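Structure incoming, see below.
Shown here: the complex without one of its protein chains, the others still in place.
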Amino acid sequence: MPSPLLEVRGLSVDYITETANVRAVDSVDLDLMPGEFLGIVGESGCGKSTLVFAIAQLLFPPAEIAAGSVTFQGKDMVQLSDAELRHVRWRDYSVVMQSAMNALNPMKSIAAQFKDTLQAHSTMTKAEIRERSAEVLRVVGIDPAHLDSYPHQLSGGMRQRAMIAMALLFTPQLVLMDEPTSALDVVAQRSLMNQVKELQQKLGFALIFVTHDMSVVSHYSDRLMVMYAGQVAELGPTRAMFEHPPLHPYSKGLLDAFPSIRGPRRALTGIPGTPPDLARPPAGCRFEPRCPEAMPQCAERAPDLYTVGPSQVRCLLHAGDVSPAPRPDPLAVQQP
Amino acid sequence: MAAPAPTLAPSAVAAELRRGSDALGRFTGAIARNRKAAFGLVLLLLLSVVAAAPQLFTGRDPQALLGGSQQLPSGTYWLGTTNTGQDVYSQLIWGTRLTLIITVVAGGLASFVSVVIGVAAAYLGGWTDRLLSLLTDVFLIIPTLPLLIIMAAYLTGAGTDAIILALVVTGWAFSARQLRAQGLSLRTRDFLEAARVRGERPFYIIMVEILPTMTSLIVANFMGLSTYMVATAAGLQYLGLGNTSEVTWGTMLHYAEENGAIFPGGNPFWVLAPGFAVVLMGAAFAFLNYAFDEIGNPALRSFRRRRAKPAA
Amino acid sequence: MRYLAKRFGLFLVTLWAALTINFILPRLLPGNAAESILAGMRNVTPAAYHAICAELGCNLHQSVLLSYFQYLGNCITLNFGLSFQYRIPVTQYIMIGLPWTLALVGVATVISFLMGTLLGVVAAWRRGGRLDSMLPPFLFLLTAFPVFFLAILLLLVFGVGLHWFPLTSNYTFGVVPSLSLGYIGDVVSHAVLPATTLVLSLAGSWVYTMRNNMVTTLAEDYVRMARAKGLRPWRIMIDYCARNAILPNLAGFAIQIGFVLGGAILVEYTFSYPGVGGDFVSATDAHDFPVLAALFLLFTLAVLICVLIADLLTAILDPRTRES
Partner (left out) sequence: MSELPGREQVPPGPGHAGVPRTGAIGGGNGAAPGGDGVAMPALAVHRADGSEPEDGVLLETEGLTRHFQLGGLFSQRTLHAVDDLTITIRPREIVALVGESGSGKSTVARLLARLYKPSRGSIVFRGRPLQSLRSRRDVLWYRSQVPMVFQDPYSSINPVFRVSHGVARNLRLHRRELNARGRRDEMLRVFDAVGLTPATEMLHKFPYEMSGGQRQRVGFAQALALRPRLILADEPVSMLDVSIRAGLLNLMAELREREQVSILYITHDLASARYVADRVLVMYGGHLVESGPTEVVLARPKHPYTQLLLSAVPDPREIVALAAESQDAGEPPKVINPSEGCRFRRRCPMAVEECHRVTPRLRPMGPAHEAACHVATPDTDPAAPPEPATSSHD
């Protein structure tokens, strides 16, 4: 087993406000192999974006890392000072944000924003910078003539691609993407996903891809992490989660909430209720109030992450020392 | 005398909309919690009491010639006397009333004008918007004090009402522009279109659907305008304009300056007392304005970082 | 270019508005007031009498419109008639005081713009630091101080009290103006207190506005991206934060010049500083309307030019104004 590129141990993030300290991310453990595509899925407020920004050391007050370590290239990033971090940033790991419209500086042209990045980490001449910028734009399918245009002059899809091009300036080992496709229509989304997968395989960088829409990463990611209320609910190979029903009731509910575009039509139930208030997390399993397969002990005992085959799941049904009431999975039965 | 420029970025409206609850309940809560607001409010209440019942604070007639010329503060004359022997302290107390009236009336009228023009421009759009915005820009560019002085000069002897009119005519533009900006960002909100689809009349939409959501900015602007009015009205009277026979802090400053109160041999308290009184009233409104700025846009709140970076 | 065309349109309309206000105001006077002012004049020559009449519009047989266009013609050709007080052309009279005010206002504006921007940027950048928590309340209190009272306080403390600076006027009476170091030193020492007053009154609101803009800009995604890109902190502060905080508000800063001029009038009156500000007040007392009208136009024009400059800068520096 090659040593992991990124090791996250017990990472927790607090939002400090006058009224309460909200633990948005609760002791997450994660290993990422070089060149691996990890999808992180979860609904609004589950802490997925906070986790990624915590890994990238990009948290702004009132968010602060409360505990845990993020070991990347052998160094614990949480301990590094801003100056030390500055050398690693973008050269070894880069970030692509959700809405490229306000992630690009409206006052500077695309070329200028590439230039200051390259100059911050290398001593390339003007010509080399121009050439490298044109090259990464071509890689993502944008005509280098757009180098001199400004963000507001590009279409949504092109801005998103320019962001990805910027992330690849130094072909880093790790790219963190926070919902880069949510602002795009389905056709543009698919073409961007194809391109991201192609680039990842060609350039070999590891990728953490955050999205609220499970179907987006279902065909692209190697492994999938489902997050709920600040905790990892399930983590495992993507195909495992789709070919047979997922282990965690929440992942199952999430998957079943998708209306299918092909094949037989099935009634959707969705997941009633709302996620818990993270300022006062419930004692037992955080999904218990909304869980169709909840058992009495779920309300008192907080489940840990149990290993089931290649996956891990935070649910007492798989705790081994608990005999789950044999209930047929209602949807599996009538699969024609 | 620069008017404070509270900028409430339209993006702040989103925060306010998400958090807004029933307007009155939240305000009293917000004010109580906010130290600055509480300080401003207490000061204002104090000034209003003095304005309402000056006789509680001084028995002497502010106009009566009692002591010697420009005597320094003493047991009998707490703040000394004017060049004609009048008691500076009682003038200060009696001057509160008119100063507060001018400030609040001018501030209120200017606020009203700015709300009407700002909201109308934002909501009606099209040509009305262009015309009203042009009018606002013109009044913003024309320097206010010179225009004010000219109007006051032409209206000499017309008394306080003329001063208030001049103050309002020159003071409304800045807050009109801010209200228009917030109004425009509100226009894109769906709940206004929902009201139109329900079949509501435009007047109802402005009065019931738009104005309540803008209350914190309207109040902040009123406070800002009042701070501006206190200083500007005093400035005019200091220059000897308006009705100099009335007892206000401004006229006190005028006579004090003219009779060399600050130069050796004069009674400096004759000028310092009304001066600091004006500052006090201005500060009361300024702090309330600042507090409402923060209520409207919590991101602006200044805070001390409490926890150092946690050790691993 | 459309952006500039629109702003130049505003320039013309505002200028026309100022001219019209100047024309209308004297005519608004209740009939008797005009006579009383004229009656109050001592040794009034017939020519001056007619000039005043034209000014106050009391010769009604001439149609208002005609006199309006006549008036506009005069303004364009800078012929503002004679000053009532001194019987010399208004333009000539203004030229005497103008340089002093320009120097005072110019220096004060530049200093408060630089100081305001710097303090605002640094305070917002070190959010949560000492500066940021202490600055806003102090600054806001400063705006509660009327300019003339600031002037009086400075005069009292540094002039009368500590004798560090002369009390009045722009240079010691009797000193022959020359380029010698002595004279320049004298002028500067006279200008310190007035200029400081202006800077304090203006910088207050400028720092507050700047800090608020910076705080809003700091929350933007592109600043977080800049940090993610590993850029040096000062480059992020200047190139990403300050630029996005200052540029959209250049026009707003230009409009603040109007307040500086207002301040200058009060300061020059308090320090008896012989600039156009002081002239403005003395013209008011003496009902010297031609001077008043000309000065009012001058001030409006000054602000207009600053706004136009700001618009030019915005058009050049802010790409969003360029057609996509």
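Miscellaneous remarks
In order of appearance the chains are A, B and C, and numbering begins at 1 in each one.
Keep this in mind: a contact is a pair of C-beta atoms (placed from the backbone, for glycine too) under 8 Å apart; a residue touches a chain by one contact, two chains touch by 3 or more.
Treat the numbers as computed from the prediction; the structure is a model and nothing was measured.
Annotation: of A:A83, A:A127, A:A145 or A:V187, A:V187 touches the absent chain (contact as defined above).
In the complete complex, the residue from A:T17, A:Q79, A:S122 or A:T274 that touches the missing chain is A:T274.
Hidden from this view is one chain, which touches subunit A at 43-44, 141, 155-158, 184-191, 194, 212-216, 218-220, 242-243, 253-255, 257-263, 265-274, 292, 330, 334. On the side of subunit B, the interface with the absent chain consists of residues 16-23, 188-191, 193-200, 209, 212-213, 215, using the contact rule stated above.
Here is the rule we use: only the chains that are shown with their structure count from here on.
A centroid comparison over C-alpha atoms places C as the chain most distant from subunit A.
Nearest to the common centre of all protein CA atoms is the CA centroid of chain B.
The mean-CA centres of subunit B and subunit C are about 21 angstrom from one another, to the nearest whole unit.
Taking the mean of the C-alpha atoms as each chain's centre, subunit A and subunit C sit 54 Å apart. Subunit B has its Cα centroid 50 Å from the Cα centroid of subunit A. Counting only residues that touch two or more partner chains, subunit B has 305. Shared contact sites, meaning residues of subunit A that touch two or more other chains, fall at 61. Per the touch definition, subunit C reaches subunit B in the complex via residues 10, 13-14, 17-18, 21, 25-26, 28-29, 33, 128-129, 132-133, 135-137, 140-141, 143-149, 152-153, 155-156, 160, 167, 201-202, 204-205, 208-209, 212-213, 215-216, 219, 249, 252, 255-263, 265-266, 269-270, 280-281, 284-285, 287, 292, 295-296, 299-300, 303-304, 307. Residues 127-128, 218-222, 224-233, 235, 239-240, 243-244, 247, 317-320, 322, 324 of subunit C touch subunit A in their complex.
On the subunit B side of its complex with subunit C, the touching residues are 1-7, 9, 11-12, 36, 134, 137-138, 140-147, 149-154, 156-157, 227, 230-232, 234-235, 238-241, 253, 257, 262-264, 268, 271-272, 275-276, 278-279, 282-283, 285-287, 289-290, 297, 299-300, 302-305.
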